[in-house]
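Removed from the display is one protein chain of the complex; every other protein chain stays in position.
== chain A ==
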Amino acid sequence: MTDISKLSGTSWDVVVVGGGNAALCAAIEAAEAGARVVILEGAPEPYRGGNSRHTRNFRCMHRGPLSVLTDAYEEDEYYDDLLRVTKGETDENLARMTIRTSEECLPWMEAHGVRFQPSLSGTLSLSRTNAFFLGGGKALVNAYYNTAEDLGVTVAYEAQVKHVTINEGRFEGLDAEIAGQPCRIEGKAVVLASGGFQADIDWLARAWGPAAKNFLIRGTPYNRGVVLKDMLDQGAESVGDPTQCHAVAIDGRSPKYDGGIVTRLDCVPFSIVVNRDGERFYDEGEDVWPKRYAIWGRLVAAQPDQVAYVIIDSKSIDLFMPSVYPPEQADTIEGLGQRLGISGNKLRETVDAFNAACRPGMFHPTELDGMATEGIEPAKTNWARPIDTAPYYGYSLRPGVTFTYLGLKVDETARVTGPQGRYENVWAAGEIMAGSILGQGYLAGFGMTIGTVFGRIAGKEAAANVA
């Protein structure tokens, strides 16, 4: 039970809003600098950590082997990888600073309880670019909470911040509701690290249109963007496009919120994908995971009812990562269509047309093999093998939102910009400002990089400001 009178009665040096990776990095840095720190985590304790709970790795620049990372991954290559996914939607200065700082973050993370392991089985070979957390993101979050606790940081759970009071460019305090009780908290500086708004479906629908009602939210249900909206309403400068969110295609039976990593479906390259009307709509063989993975969310979102169906046969059932829900299964294509709730006859027609367009070739499941269809629209340009060996399997697909891009604009010291220039004592870190660097697309492990780099900077800057 959180002691509200103590929270209200204390004059905090640094108030950290949010309880994920960025918030924890900020709190730890500020506490190590001697500041009296409180973390206001919106979720109840079992769900603490925001989307960091669901993450698993950290993309890290390094000039030679570093901890579990092999070889070298230098600034320019990292930046080129970022440019490729953002298509230029990035701030080069901030991006390069983030990349350079990532190198010193990894030892810092290890020194604060995070443990890394060699890259996981079933993933692409990421052992050069990405350091994986032993046990995943929740293990990282646990380690940071323990470190913060040891440093004397106070944590309030179920602490929903409603309004940040800013007067003439200065943070004065904030209004929160802690376990349902209204509460005023005052401090000398604030670090906003409360995530994006993807769990607010109404907000998504305003940006995306009604289709967003059918989106699934892969991460925490607690990222509702309340603080982001409050800041934007007060004139804080924003970056990113409100209509943009990062969506992947996940198992259509996944929970509405919080399904996390297990909802991924990795079988699209070996399949045909049809919509509700039993029609194909895109080249399933365009590219390998993870590029393919990131485009299918939008593709499915554009289909009627925001749903699609992956159809494979028994030749392909063992070629991809195990799925959390068993596939629908039938001995005939018609029967599979019925099980999936689409027209069996139409599915039969689509499969027949596809099979007739397949050409002989050498099938290589792990690389672009050039086994392409002929004379069919859309074409399948790789791994095009006939769907002809019973039993047949099918999964439904829905768009699964991972995060939003709209956020607060920050400078290289993580300070937030208001209507009259930079605020005196307001910093931001993590998803709430990630759009400053990642305006579009996604690079595996880069969200944790932004959160760690800016969380640490924000914590240090805030502590120095109040010292």
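Throughout what follows, contacts are C-beta pairs under 8 Å (C-beta built on N, C-alpha and C of every residue); 3 or more make two chains touch, one makes a residue touch a chain; residues count from 1.
In this text, contacts and distances are computed from a predicted model.
As stated in its UniProt record, the chain not included in the shown complex is "Tricarballylate utilization 4Fe-4S protein TcuB", which appears among "Phosphate transport system permease protein", "Tricarballylate utilization 4Fe-4S protein TcuB", "ABC transporter substrate-binding protein" or "4Fe-4S dicluster domain-containing protein". When the full complex is taken into account, the listed residue touching the unshown chain is A:Gly260, out of A:Gly260, A:Gly297 or A:Gly400. Touch with the chain that is not drawn comes from one residue among A:Thr10, A:Thr70, A:Gln117 or A:Gln338, which is A:Gln117. Taking the complete complex into account, A:Ala139 is the one of A:Leu83, A:Met97, A:Leu126 or A:Ala139 that touches the chain left out. Check A:Met97, A:Ala179 or A:Val324 against the missing chain and you find that the one touching it is A:Val324. Touching the omitted chain from chain A are residues 46-47, 53-54, 56, 115, 117-118, 120-122, 133-139, 142, 145-146, 255, 258, 260-262, 264, 318, 321-324.
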